[in-house]
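Handing you a structure now.
Here the complex is missing one protein chain, while the rest keep their positions.
Going by the order they are written in, the chains are A, B, C and D; count residues from 1 in each one.
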Amino acid sequence: MINSDLQALITTLEMAALTTIILLIIGTPLAWYLAKMTSRSKVIIEAIVALPLVLPPTVLGFYLLIAFSPEYLPGQLWQQTTGQQLAFSFSAIVIGSVLYSLPFVVQPLQKAFEQLGDSLLEAGALLNAGPIDRFFSIVLPLTKASFITAATLGFAHTVGEFGIILMIGGNIPGETRVLSIALFDHVEAFDYTRAHILSIGLLIGSLIILAAIYWLNLPKRAGTKTTLIGKAN
Amino acid sequence: MINSDLQALITTLEMAALTTIILLIIGTPLAWYLAKMTSRSKVIIEAIVALPLVLPPTVLGFYLLIAFSPEYLPGQLWQQTTGQQLAFSFSAIVIGSVLYSLPFVVQPLQKAFEQLGDSLLEAGALLNAGPIDRFFSIVLPLTKASFITAATLGFAHTVGEFGIILMIGGNIPGETRVLSIALFDHVEAFDYTRAHILSIGLLIGSLIILAAIYWLNLPKRAGTKTTLIGKAN
Amino acid sequence: MNNNPPQLNIDISLSYSQFNLVINQAIPLTGITGIFGHSASGKSTLLRAISGLEKSVFGNISLGKIKLVCTEQKVYLKPEARHVGLVFQNSRLFDHLTVLGNLEYAVKRCKNNQLFIDDIIELTKLKTLLNNHINELSGGQQQRVALARAILAEPNLLLLDEPLSALDQQSKTQLLTMMLAIQKQLNLPILYVSHSLDELQQVCDNLLVMAQGKVKEFGNIHQVIHNLNHQLGDDLIAQQTSLSLPITKLCDGYGLTTLTLQDKQKIYLEYDASFKDKINNGELRCFILASDVSVTLTEPTNSSIVNHLCGTINAIKQNNNKVLLTVNCGEQNFYVAISAFSQQKLALIVQQQIYLQFKASAVRTFIH
Amino acid sequence: MNNNPPQLNIDISLSYSQFNLVINQAIPLTGITGIFGHSASGKSTLLRAISGLEKSVFGNISLGKIKLVCTEQKVYLKPEARHVGLVFQNSRLFDHLTVLGNLEYAVKRCKNNQLFIDDIIELTKLKTLLNNHINELSGGQQQRVALARAILAEPNLLLLDEPLSALDQQSKTQLLTMMLAIQKQLNLPILYVSHSLDELQQVCDNLLVMAQGKVKEFGNIHQVIHNLNHQLGDDLIAQQTSLSLPITKLCDGYGLTTLTLQDKQKIYLEYDASFKDKINNGELRCFILASDVSVTLTEPTNSSIVNHLCGTINAIKQNNNKVLLTVNCGEQNFYVAISAFSQQKLALIVQQQIYLQFKASAVRTFIH
Partner (left out) sequence: SAKSSQAIQANENNLRIAVAANFTPVLNILLEDFTKQTGIPTQVISGASGALFLQITHGAPFDIFLSADSRRPIELEQTGFTVENSRKTYALGQLAYYSSLHTDKEINNATSLLAILNTPPQRFAIANPDIAPYGKAAKETLISLGLWQIYQPRLITGINIGQTFTQLRSKAVSSGLIANSQLILNNLSGVVIPSDLHQPIEQQLVIIRASKQQANAQKLMDFLLSDATKQIIESYGYAKSSVPVSLPESKLSPQ
C-alpha cells in the first residue's frame, strides 16, 4: 500500500522534473523569440502555444493516444528510432505533459522578456557580450522571478495533471502510474482514509516546497526598497 | 445533438467568462499585495495560492464536493444565504474554477507588478494621482500584456477544466454540463465523429479568438522598436 | 504670528548605510531657492524627503501651515496629498503615453488650472513633438517634457532636480526665463537643485549650499556667494561679485545698459533684448567674476574698458599665489582676484583707495 | 595608403519620422574628438549608429580597416563585435549587480586587460561604493560607475554621450584628467558628446559641430571654435580665442606660468599644480574669452593686468552694438569683443597696430 503510493510519488517527481526541465529548455527560446519578434505572424504561434489549454485534458489525451499509437506517424517514427512503443511509456506521459504545460511556461517568460526592454541589453552588447552571454548575464538574473514562476506553474501543473497521463500512460505501476491517478483510484475504490492521507501529505509537502522556493526567491534587500504603494495603502 | 452541444458551449463560455472576471477582480489586488509586500511571511500566501495546482483536479473536486455539500459548513452557509444548494450548481463550478485557476492569474500579474518598479509610480504620486488612480493610469497600461496573459491563461484553463467541474457540477445539461464534459461524453459514447467535429471546431474557434487577442495586444509601433537580439540572432 | 510669510520648515534626519542627512532649516516660500552642492551631498535625497518619497525620514516637515511629516505625532502625508511637484534627475516620463499624453496626465489631475497647456507647450517648444513617443525623444527633449509636465500639475511647491542638465545654453536660458515667469504668475515657490551656479544665479533668490548631508550655507543668494568666495580650499564656485542693481538706463546709443550703485557710481553692461524679461522689481541680477576685475591706482584712460569704479580695500586675503581683495564701492562689496605678484607690484594695503576696472562684458547676466 | 593614420569613416543616412541624419565625415582615430550641438541635433543618434544600435542606418561606416556597416555589401557588424564602448546619456547600469559587479562585468569580457580595475576604481573615486546597489547611488555616482565600466571594457573606440552632465565642476575636472590619461595610455580614440564647450576645450583635439542632423563644422578644435566666433546669429558658444601654446616657464616666483607665442611675445597665466597633468607635448591648452580681452592704443602701465600683447587688427566685424576684432599677434589670431561705443571712441580700423590686454586669470585652462 504505502509502497505502491511511494512508487507513484517517485514516478510523479521524475515525470514532473523531467517535464519542467524540457519545458524550460524549449520554452525559453520560444518565449524569447515571441517576445522579440516584431512580425505580426507571431500571433499565430502564440495562439498555437496556448491551444492545448482549451481542449479538455481527456480529449487532448485521446488525440495524443492516436498520434502515439504505432499506427500513426509520430508513434511510428518513435518506434523506428528508439525501438520502443511510444504510447503507454514514461516518454509518452512526459511528452504529453510538456505539450499540456507549455503555455504556462512560455507565457510568463514571454511577458517578462517583453517588459525587460532593450536598454540594458544594448549596454551589454557594447561591453562585448554576445547574445548567449547577454542572456545568461543580464536577462536571466533580471527575470529570475519569472523563471521561478514559470517552472513552478509548469511543475505543479504537471504533478496535478491526470486526464492526459491516464489516457496515454495507461496507469502502469513504476512506469506511468503517477500520484494523481493513484489518488483518484483510492477515491473511486472507497479507500477514503488512504486518499485523505495521501492528499494531506501532498498538500503539506507541496506547501513546504513552494514556500521554500518563494523564500529563496525573495529579494535579498527587501528592506531598503521603497514601497510607495505597499505602505501607502 | 447540435442543440445540446450548443447549450454546453454557452454554459462553458458563461462559466469561463464569469470565472475570468472574478479571477481578475480577486487576483489583481492579491497579486499587487504579494508584489509589494516586503514581509517574509508572504511566501506562505504565495504557496497557498499555488497549492490547488498540485492536487489532481478530480481529487480537488472530491474535496470541494464534500465542502460544497449541505453537510459541511461552506455548503451550509451558502444554502442559508441563497436558499439554494451549492453543489451541482452553476455557482459551484464557477467557484471551483476560480480556485483552480487562481495561480495562473495571480502569478503572471505578480511578476509583472514586481518588474514594474516604483519610479513611475512615484512620478504619478507627485502629479497628485492617488493609489487607485495610479493603478489605472500607470500600472494597468504598462502591464496590459500581462493582464491579457493572465486572463487568457485563466479563461483557457477554465474552458479546458474537466475533473473538478465534472465532480462538483454533476454534468447537468444547461446548468453544469460544459463543453469539455460533452466532448468526453462523446468519446465515451463512441460518438467519434461528433467528438472530432467538436474538437476541431473548438480548436479553430480558440485559435481565431486567441490570435485575435494577441493581435490586439501587439505593440502599436512594433516597427520602430530596436530589436537588438531578435535580429542579431 | 500669522503675519510671518509662509515657510517650508525642515527639521529631519535620515540615514543610509554610508550617508546621513541632517537638515534643520526654514526656507521662505517665496521665489526660487537654489540648492547647490557637490555630487552625493544629499540634494536629491532632500527633495525626495520633502516630496514624500523617503518613508524612513525622521523629524518634522511642514509646508506653510500644513504638516507634511511629524514622526512624533505619527503624521506622514502621502506624496499625492502634498501637492508638491518634482522633476526627477532622470525624467521618469510615462512611456505608455505620448508627449501630449504625459502633459495631459498632469493637467487632468490639477485642481487649479490657472495655466493653459498650449502656453506651456509653446514655451517649452514641444509643439512638433506632441505625438511622439517618449523613447523617440532626445535627452534634452525628455527634460523639457518632464519640466512642462511638472509645471502643468500646478503644485504648491515645485522641486527641480537638475532639470536642465541635458540642455544646451540657449535652451537653458529660454527655460529659465519661462520658469521665472511662471513662478511669478502662480506665485509658486520653487526649490532648484543644480551643479551650475550660473543657472542658479540667474533665477534664485536664496541659496542653500549642502555638503555631506548638511546645510553649509543658507541665505540671500548674493550673500551666500560672497561667503563662498572666502572658502578657498574648496573649489565649489568661481570667486565673484553677485549683485542685484536698479537699472537707470535700459539702453543708450552705444548698446550699453546702465546700473547704479547706492553712491551713484554707474556700472555699464552690454544691452540685451532679454533684459526686459529679467528685470525683477526694476533690478537686474548680474555677477562679475573676481578674475574679470582688475585694479589700478589711478583712474585709467585710453582703454576700451568702460567700467571704472572708485572704492576702498576692505580686506586682503592671500592664498598661495592668489590674492582676493574685498573692495567697497558705495555700500556694495566687490571681489577682485589678482596675482600675488600684482599685489606686491602695486603695494596694495587695506583702507587704500583704488580703482576697479572691468569690461562691460564682464558684467554677466548669464554665462556667455 | 598604408601610411594614412587610421580613421573612422562615416557616410550614412538615417531617417526618423521628423528627423534625418546625414553624415559624411572622416574622423581621425587619434585623441579625443568632441561632438557639440544643440539639443536634438542628432548627437546621440550618431553615436548609436556608430556603435551598432541603429539597425536602420543606410550607408558605410568603417573603423580603421574594419567595415562596421556597408549596406551595399549587406555588411552589418553586430554591436558586440565592434569593440566600441558607449557611455549612454542615461547611465544604463545593471541593477541586478553591485557597483563592483558592474565593473567586473566589463573586465570579464575585455580581451586586453591593460588596465587594472583597482586603478580605475581609485581614479573614479568609487572605492567606498563598491558594494552598493545601483539604486542606492546619486546621479553623479551613477555616471562615474558608467564611465569606469566603459573604460574597463577597453574598447577600440570609446563613445561618450554627455558622461559628466550630472557632476559638479570639481568631479568633472578630475574625470576629464583621468580620461586624458587613459586615452594616452591605451591610445584609445574617444568621441565625446557634450553641451559644454568648456569640457570639450579641455580635452578635445578635434571638434565636430552638428546642427539638424548634419555636420556644421569639423576640424582642429581651435580652428572650429574660431570659425564659430563669426556665426553671430547663433549663440552656440561664447566668442573666444582657443590656443595650444608651449610652456616656457612652469612657475615663476609670483605664481605665474609663462607661455610663448611664435613671435616670442609672452602670455602669463596663474600657475596651477594640475598643469603638470595637462601638458600635452609640452603645450598647454587654454582659451581666452573675447569679452575678457580689452584694447588700448598705447602700452598700458600701472595696471594689475599682466598680459599686454602687441598686434595688428585683421578684421572688424560689427553685429548690432557689439564688435568682434580679429587681432593677429605672432601668427596667432586673437578675438576681442568690445562695444561699438569703444570701437568708435578708439577709432579702430583694419591694419591698425594696437595692444591687447587681459588678466592672467582670463587665460583659462578650465572654466570654474
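We take it that a contact is a pair of C-beta atoms (placed from the backbone, for glycine too) under 8 Å apart; a residue touches a chain by one contact, two chains touch by 3 or more.
Just so it is clear, the structure is predicted and the values come from calculations on it, not from any experiment.
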item	value
Where the missing chain makes contact, among the chains that are shown	A, B
Contact with the hidden chain (one of A:Phe68, A:Tyr100 or A:Tyr214)	A:Phe68
Selected from B:Pro74, B:Gly117, B:Pro141 or B:Gly170 as touching the chain missing from the view	B:Gly170
Hidden-chain contact residue, picked from the options A:Leu166, A:Leu198 or A:Ile213	A:Leu166
Given B:Tyr33, B:Phe90 or B:Trp215, the one touching the chain that is not displayed	B:Phe90
For chain B, the residues touching the chain missing from this view	14, 62, 65-66, 68-71, 82, 84-85, 87-91, 166-167, 170-175, 177, 185, 187-190
Absent-chain interface as seen on chain A, which is shown	62, 65-66, 68-71, 75, 85, 87-88, 166-168, 170-172, 181, 184-185, 187-190
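To be clear about the criterion, only the chains that are shown with their structure count from here on.
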item	value
Best-connected chain pair, where connection means C-beta pairs in contact	A-B
Interchain centroid distance [CA atoms averaged], chain A/chain D, Å	56
Chain A-chain B separation of Cα centroids, rounded to whole Å	17
Residues of chain A engaged with two or more neighbouring chains	122, 125, 131, 134, 226-228, 232
Contacts with two or more other chains, residues of chain D listed in rising order	53, 78-79, 90, 136
Chain A residues touching chain D - in the complex, by the definition given at the top	119-120, 122-131, 133-134, 137-138, 141-142, 221, 224
Residues of chain D that touch chain C when the two form their complex	16-18, 37-40, 44-45, 89-90, 128-129, 132, 136, 138-141, 161-162, 165-171, 195, 235-236, 238, 252-256, 270-271, 291-292, 294-298, 300, 302-306, 320-322, 337-342, 344-346, 357, 359-362, 367-368
Chain A - residues contacting chain B, complex	32-33, 36-38, 40, 42-44, 46-48, 50-60, 62-63, 103-104, 107-108, 110-112, 114-116, 118, 121-122, 125, 131, 134, 143, 145-146, 149, 152-153, 156-157, 159-163, 179-181, 183-184, 187, 195, 199, 202-203, 206-207, 210-211, 214-215, 218, 222-223, 225-230, 232-233
